[in-house]
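All protein chains but one are shown in place.
Lettered A and B in written order, each chain numbered from 1.
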Amino acid sequence: MRKSITLYGLTFSLPLLVWQLLFFLFPLVFLIALSFWTVKNFRLQPDFDTANWVRMYGREVFWQAYFLTLALAASASVIASVLAFPCSYAIAFKFSETARRWSVFLMVIPFFTSYIVRVYSWQVFLSDNGIINAALAWVGLGPFGMLNTTFGTMIGYLTLSFPLVVLLQLFSLMFIDRTLIEAAHNLRCGRLRTVFEVVIPSAKVGLVIAALFCFILTFGDFVSPLYLGGGDPPTLSILITDTTKSGQQWPRAAVIALTMIATLLTVAFAAIGYAYRGRGR
Amino acid sequence: MSDFNRNPLIDWALKLYALLAFAFVFAPIAASFVFSFNEDRFPSLPLGGFSTKWYVAVATDPLVWEGLQNTLAVGLTVSIVATALGFGAAYTDFRYRFFGKPVYLALALLPPTIPVVILGLAMLAFLSRVELSGHGYSVMIAHVVMCAPFAMAIIRLRLSQMDPDLEAAAWNLGASEWGGMRHVILPFTRPAIFAALFITMAVSFDEFAVAWFVSGLNETLPVKVLGFLQGQVSPRINAIGTFVFVTSMVLVILAQVLLMKRSAGQDVVADDKE
Partner (left out) sequence: MAEQPLVEFDGVIKRFDSFVAVERMDLDIHKGEFLAIMGSSGCGKTTTLRMLAGLEAPSEGEIRLEGIRINDLPTWQRDTPMVWQSLALFPFLNVRENVEFSLKMRGVDAAERRKRAGHWLERMQISEFAERNIAQLSGGQRQRVALARSLVTEPEILLLDEPLSALDAHLKVRMQAVLSDLQRELGITFVYVTHSQSEAFSMADRVVIMSRGVIEQIGAPQEIYRTPRTRFVAEFLGSSNIFAGKVSQTRKGQVAIETPTGRYATAQSDDKPVAVGDSVTFAVSGDRVQLSAKTPKGEFNTLQAKVVGEEFVGATATIYMEAADGTELRAQKSHDELRDLSIKIGGNVFVSWRADAGHILPGE
């Protein structure tokens, strides 16, 4: 069709472009400039000063938070992937068509419920005199401290990411050619071995993408580590919210944010590179 | 797959596991619902008596009403603007090929993959620089950025179900480009447009992190809830949570019904009985 730029075409294309440039790309780019600004008498001043970077990178707290966040997000990705896999596998291969459609619908629901409310609800479950400990006391066990521990953080992370990981895994498992599995059985590959030799390699891209999304979500989450993990020592996202809301130290928060973006990009490219490696053969 | 090679024990174990997973996902949602009707201030087992006092507490709290008002105002505006922008982007992707299209699509679809803290900080810093922060429309601006990709995805999906010749057929029958838009594209995507309106509204309803950064004094309901969370334990959160959940679910189910009804109607093909 006609390729020339027309008023008609621009009417539809331009608004989104302008909006996302102005309110999405510019703010992110602005973070870079902001990280070199200075704060004097609680007022931001345009500047070109590396002090924020030197200061943040010189602090032990920052690096502690960095590696803690990295470790938490990485563990969450592994744990969520491992725990979600049998579930997605069951939905993909053992459920009926109707049950599968319902499962997808049910797994979508959490995206439209308030994450904070669910985290609050977990507080009710996990606290020292909460539901789980009350139940355990009944059979003479406990109490176990679960709130304000890494375990609590993980529960929160799973609340956030588990449904998405299941959905993404499910979509890749559903598209595996079933005859591949039958062929494997036919070639004397046992049940469990078929899962590892055929199913997982076939769905590799989807599985890696699912883990990657889990990493992205948990790496940036500040609610779970704060309200279920106790917030001490802080993660990077807690550090950002603290620095932004209490201290007016936006340039330092920008340093943290940019470090996070750089880390996420590295992880994302590594993961996608890994997912597609060897696929060209 | 045939049942021949199946082991019923393994099948049942896997199905049971999947049910447990669903239980994990829905436990907090269900608990929040149950405890919102529980009399006790400190929720635990066994349950106290049935009570709606937390709903009364919420309903009489002017702060909550203020938050709800902000949420509704933001949600409505966001859904309309985000759907309009998303529609434009979806149509652009459907119809045109141009230099730099991947960049255009990246701008249109990437926002949901950026962690909300970073997005929140960036928006706060940028919007306050251009004097747009802390106003009622600050949250709206930010939420449109986050919601437009969802609207675009829903409408684009609908367009991909359309016979690509349909628009050209309208032109061929004498409709101008604007006529084709009005008489073909809009009627065809109408269910998806409504679905996008509901879904974007639901997303905006629940979003708290970015809103928390940029809202200033014009806090939306989820931001208020975040405030409650910082204070002492209060079952009011459960009441609000249940309310928000029900509202969101109504919107999502409406969207689903709209999308399903339309695609179901088209699979029916009469027999050739000529």
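We adopt the following convention: a residue touches a chain if its C-beta (ideal position, glycine included) is under 8 Å from a C-beta of that chain, and two chains touch if they have at least 3 such contacts.
Not measured: the values here are computed from a predicted model.
Asks: For the chain not shown, which residue from B:Ala23, B:Ala106, B:Val130 or B:Ala169 touches it across the whole complex?
Replies: Missing-chain contact among the listed residues: B:Ala169.
Asks: Provide the residue numbers of chain B that touch the chain removed from this figure.
Replies: 163, 165-166, 168-176, 179, 183-184, 187-188, 190, 265-274
The rule we apply is simple: only the chains that are shown with their structure count from here on.
Asks: Going by the contact rule set out above, which residues of chain A touch chain B in the complex?
Replies: Contact set of chain A toward chain B: 1, 3, 6, 8-9, 11-17, 19-21, 23-28, 30-31, 34, 83-84, 86-87, 89-91, 93-95, 103, 105-110, 112-125, 129-131, 134-135, 158-159, 162-163, 166, 178, 181-182, 185, 191, 213, 216-217, 219-223, 227, 237, 240-241, 244, 250, 253-254, 257, 260-261, 264.
Asks: Hey, which residues of chain B end up touching chain A in the complex?
Replies: 1, 5, 7, 10-11, 14-15, 17-18, 21-22, 24-29, 31-32, 35, 42-46, 84-89, 91-92, 95-98, 104, 107-108, 110-111, 113-119, 121-127, 129, 141-142, 144-145, 148, 152, 168, 177-178, 181, 202-203, 206, 208-209, 213, 222, 225-226, 229, 233, 237-238, 240-241, 244-245, 248-249, 251-252, 256
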